[in-house]
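Pasting a structure below so you can have a look.
With one protein chain withheld, the remaining protein chains of the complex are depicted in position.
Take a look at chain A:
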Amino acid sequence: MEELSFETLIAVFEEVFGTFLFWSLVVVAAVITIGYIYVLIRDRAVSWRKFLLAQLSMPVGAVAAIYFVFWVTKSGFADMGGPIDIIVLLGVGLAGAIGAAILVYTVQSMIAPPEQES
């Protein structure tokens, strides 16, 4: 447990998703993140109306993330064997929820900037 290089981490991800899919995901994630930062800076405020809808997307994101992980790892809920498994699964779900919320918020802001809101 002495060293964890970034290079190894990248190699692990490439192995998990395949090289092409992994880098595609990185690009998609980067674009969404940049878009999110862009709309925050542009609007200089969080729109709570959009945030509400974004929140509603969170359960969907959580479920999608969990099933995606099950799909790539050829496993399922029945394979949960102990507390650490549940913790990892909840972590996956949480990350999926946050990712979905950011995505939905960003998309809304792109489609409907504040001046177009009533």
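Miscellaneous remarks
Throughout what follows, a contact is a pair of C-beta atoms (placed from the backbone, for glycine too) under 8 Å apart; a residue touches a chain by one contact, two chains touch by 3 or more; residues count from 1.
Criterion: contacts and distances are computed from a predicted model.
Chosen from "CoA transferase", "Xanthine dehydrogenase family protein subunit M", "NAD(P)/FAD-dependent oxidoreductase" or "Metal ABC transporter ATP-binding protein", the protein name that UniProt gives for the omitted chain reads "NAD(P)/FAD-dependent oxidoreductase". Panel shows chain A; residues 1-5, 7-9, 11-16, 24-26, 28-29, 32, 57, 60-62, 64-66, 68-69, 72-76, 78-82, 84-85, 88-89, 91-100, 102-104, 107 of it touch the chain omitted from the view.
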